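Removed: one protein chain of the complex. Kept in place: all other protein chains.
All chains are identified by letter, namely A, B and C, in their written order; residue positions are counted from 1 within each chain.
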Amino acid sequence: MNFSSDNWAGASPKVSAALERIGGGYNPAYGNDDRTQRVSDWFCEIFEREVAVFFVGTGSAANSLALAAMMRPGGLVFCHRQSHINVDECGAPEFFTGGGKLVPLPGAAGKLDAATLARALGRFDPPSVHSGRPVAVSITQSTEAGTVYTPAEIRAIADVAHGAGLQLHMDGARFANALASLNVAAADITWRAGVDVLSFGATKNGCWCAEAVVFFDRSEVGDFEYLRKRSGQLFSKSAFVAAQFEGYFEQGHWLDNAVHANHMAERIGRVVAETPGARLAFPVEANEVFAIWPKETTARLKAAGASFYVWPGDSLADGEGPGADEDMVRLVTSYATRLAEVAAFIDVLQRLRV
Amino acid sequence: MNFSSDNWAGASPKVSAALERIGGGYNPAYGNDDRTQRVSDWFCEIFEREVAVFFVGTGSAANSLALAAMMRPGGLVFCHRQSHINVDECGAPEFFTGGGKLVPLPGAAGKLDAATLARALGRFDPPSVHSGRPVAVSITQSTEAGTVYTPAEIRAIADVAHGAGLQLHMDGARFANALASLNVAAADITWRAGVDVLSFGATKNGCWCAEAVVFFDRSEVGDFEYLRKRSGQLFSKSAFVAAQFEGYFEQGHWLDNAVHANHMAERIGRVVAETPGARLAFPVEANEVFAIWPKETTARLKAAGASFYVWPGDSLADGEGPGADEDMVRLVTSYATRLAEVAAFIDVLQRLRV
Amino acid sequence: MNFSSDNWAGASPKVSAALERIGGGYNPAYGNDDRTQRVSDWFCEIFEREVAVFFVGTGSAANSLALAAMMRPGGLVFCHRQSHINVDECGAPEFFTGGGKLVPLPGAAGKLDAATLARALGRFDPPSVHSGRPVAVSITQSTEAGTVYTPAEIRAIADVAHGAGLQLHMDGARFANALASLNVAAADITWRAGVDVLSFGATKNGCWCAEAVVFFDRSEVGDFEYLRKRSGQLFSKSAFVAAQFEGYFEQGHWLDNAVHANHMAERIGRVVAETPGARLAFPVEANEVFAIWPKETTARLKAAGASFYVWPGDSLADGEGPGADEDMVRLVTSYATRLAEVAAFIDVLQRLRV
Partner (left out) sequence: MNFSSDNWAGASPKVSAALERIGGGYNPAYGNDDRTQRVSDWFCEIFEREVAVFFVGTGSAANSLALAAMMRPGGLVFCHRQSHINVDECGAPEFFTGGGKLVPLPGAAGKLDAATLARALGRFDPPSVHSGRPVAVSITQSTEAGTVYTPAEIRAIADVAHGAGLQLHMDGARFANALASLNVAAADITWRAGVDVLSFGATKNGCWCAEAVVFFDRSEVGDFEYLRKRSGQLFSKSAFVAAQFEGYFEQGHWLDNAVHANHMAERIGRVVAETPGARLAFPVEANEVFAIWPKETTARLKAAGASFYVWPGDSLADGEGPGADEDMVRLVTSYATRLAEVAAFIDVLQRLRV
């Protein structure tokens, strides 16, 4: 009953096999190998467009480098106040951008909305050297609240951003889960909806270490290769990332993984919603369940062997947070979550009802 | 006949197997797993001392983070003018240290010497706010010239550094090769000789992606965890690095790999030295051979299928660089270099003699 | 009727005279002159304590360097969401601190309060490498809303900050105005109330360019001289700043200037409060008046020759901001504000009443 995080799972079998397959042998270093080229082509196919792909080591690096590529002196990046870049990356975006500033905004269910963004941008029009200048907006898909932006919601945000001369970044640490949830084309929630640069995460969904920054307009790549190298994110044996992506993309493996994880979360979510005294903090739309329930429920589940995190209640922009005797908890599923684990968890939960 | 770089080789069989072995299953993220603890203990055993070990993604990151841990505002790091940190990391040390400055020094055969260092430090005594202040010395073992510092040479440098209040960093991207060459204990060329922090590289010698920063005095770790996290170098599925190190250390596998690579280089070096018109630019002491020979020799070897790089002649501090019709070339061997490749290469070279 | 800003005024006569007085002649550069020493002693006298004083060029530099001195990797600085460091310094604090992060907090009337701070800090206990770590709190005295912290309010904030291991910085761009308002000793609102480092501003209150960073505990100075030098804030002819401070401190000139400015603001504030349709957004406690009135009032005053800025309404944390047909405006007085200007302004305002 391990629902601590999707990054507690190892590599899924197909990814592991792909890595094993390349084993030894020579590959030109630093991404100049054929496999990397093939994987890049695969990205183009998936996104139905010529894209530029850069492998990096972690999701934080992907996000921070993407923002660094958009940064200018005195630059401001608008994001949800609970976004990973704002609260979980130890200041990496600020560090990589040489002191760029994040402007945190509120938003229901972990989502930024176009109206709030427009209002915030209004403060910077006309621009002033004192206040700094907006350069980018960053959203997370699926969000830190386990919710998912629809194509239309992304489009609305993109329109506000572009209208003010800003670029739109998407943190896709759980991109596959969003895609599986919406059941649309990858292009529909990225460039077709106005996203300029995507952090494409594969680690949480079945790889060991496979993250990529995807530019949807190759002419926007600019200095990215230098940004990546000087931050120590250019792997010499870069082929090992390419190999993971091969396994990940093969026969839709990545979407299978995400569909499974989402399905497991949905099951748990349904039971939480029906459990007296418990409620869902946010709709369950991807592979995360945020439940609010009595502290005693937390204790009993842990005693029964379940592993998960109590989450800070101030993640909720609105007033419906946990009461004094309640916890908000986060339950995360992944490709590795077994139906039996979910069933066991549900069973404990249901027995608490009585 | 691939002598382009030791980072062109994939993962050695034992490393690959170890990675395959852990496969799926849950591991607490971010290095909080048992395997990481076991590997850390292994490091302590190897270095015969309580050390603090931090995994990172690349050698550049290891070096830059180690220097960042030593940095202070206006800080200066003294290094060989041909050191990797000075010429091959795209300014990563300057970036990670928030603008720390490298002071490049000359030195024969890729090695910094204590006297040159002492002279350079003299300029900063007494210290002045204008000139900045020395904070660290960095040396590479084995060096970028394929040579190796003896314990006594390291000790002499450490004494000058410590005497001036500086810390000593060692870039050990090819640490195993140096160790195999000297046939001493790992402690003898690190903390026993005065090294404070080591970039321990395993990638070039058989791993996919396994680099570590090793502090020999745990009380010097300071803010390192935060430095690592905010630079996007803390892997969520950190266990995959630990697994590689397990395979790497098992039954002395890492030293076997290095002994083999060194031996292959030695063979090539011996023949180069005997080839009329060719000469060795530096003594062959690890797994790199720097040869100077006619440009035509380069052409013929490449035509015969050999892969290697022509190297900038100004790597030589002294006057004995390549002449107008000559190249300096670098030939690198690795765990993956087969005796047959070496033999074939030597064969071509010997036939050129006639 | 110039109420645009206190930094629109030139140098007050005594400051000008002091600068004129030193004129030519030789002074050791970079602050090694006797005058700088005398001014430093004067600071010690004013603060009734051995302090360390460093001149810098601007208030933004003073704030940013003070925070840089407190910064650590992944560090967080808590401040009011409308604080100058957060909204008016173009990311200077982030730049000087190498990517330190400001955490903006709400607070009535431009003031941070201890309870809000304590709540915000709770999120970081226990600390985690992901969320970064609190290192400092920064408050502004007098605030950006023209209000003033009492010694007890500062003490309460300091206790929360120190209790969590944080340092307390005070942005004293208008320190003299606060002091004149409270009529207490300088020590009472600084170190005696728990402030660790003060940005002591003199420019707005009668100097050309005289700002200082004051450490109340000399042992906390650390690397400050290097931080200042490498940010281009160490003046070669530093004596010109010392001279200004001499004129500024002479016979209580600085407090006279502040008393006058506050008095002028008070007069305007009183009339605004009595004007039908107009109201004060914040209590008038120093040299700034924030008024909310019909947009038409703004237009009429400007037509009558008054100079001032319309201020963003979202400066108000609470709901009482300007309505759709209203403006919030900022009126700033200074040492240079003449009673006649104020009278003329009041006259126009009162005639609008009818």
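We take it that a contact is a pair of C-beta atoms (placed from the backbone, for glycine too) under 8 Å apart; a residue touches a chain by one contact, two chains touch by 3 or more.
Every value quoted in this text rests on a predicted model; they were computed, and no experiment measured them.
Among C:49, C:123 or C:237, which residue is in contact with the omitted chain in the full complex?
Considering the complete complex, C:237 is the one touching the chain left out.
For the full complex, which residue in C:229, C:253 or C:330 touches the chain that was left out?
Residue touching the chain left out of view: C:229.
Touching the hidden chain in the full complex, which residues of subunit C are there? Just list them.
Here the touching residues of subunit C are 2, 4-5, 7-13, 16, 19-20, 22-29, 56-62, 64-65, 89-92, 95-96, 203-204, 208-209, 226, 229-237, 239-240, 336.
For subunit B, which positions touch the chain that isn't shown here?
73-76, 87-91, 94-102, 104, 123, 129-132, 312, 314
Tell me which stretches of subunit A touch the chain missing from the display.
30, 68, 72-74, 98-99, 129-130, 132-133, 223, 225-227, 229-230, 234
Heads up, the rule we're going with is that only the chains that are shown with their structure count from here on.
Same residues or different residues: which describes how subunit A and subunit C meet, taking over half shared numbers as same?
Same, since over half the interface numbering is common to both chains.
Specify the chain with the shortest distance from its C-alpha centroid to the centroid of every protein C-alpha atom present.
The most central chain here turns out to be A.
Using mean CA coordinates as chain centres, what's the subunit A-subunit B distance in Å?
Taking the mean C-alpha position of each chain, the two centres sit 35 Å apart.
Measuring from the mean C-alpha position of subunit B to the mean C-alpha position of subunit C, what distance in angstrom results?
51
Averaged over CA atoms, how far is the centre of subunit A from the centre of subunit C? Could you give it in whole Å?
Distance between chain centres: 40 Å.
Enumerate the residues of subunit B that touch no fewer than two other chains.
Each of 226, 229-230, 234 in subunit B touches at least two other chains.
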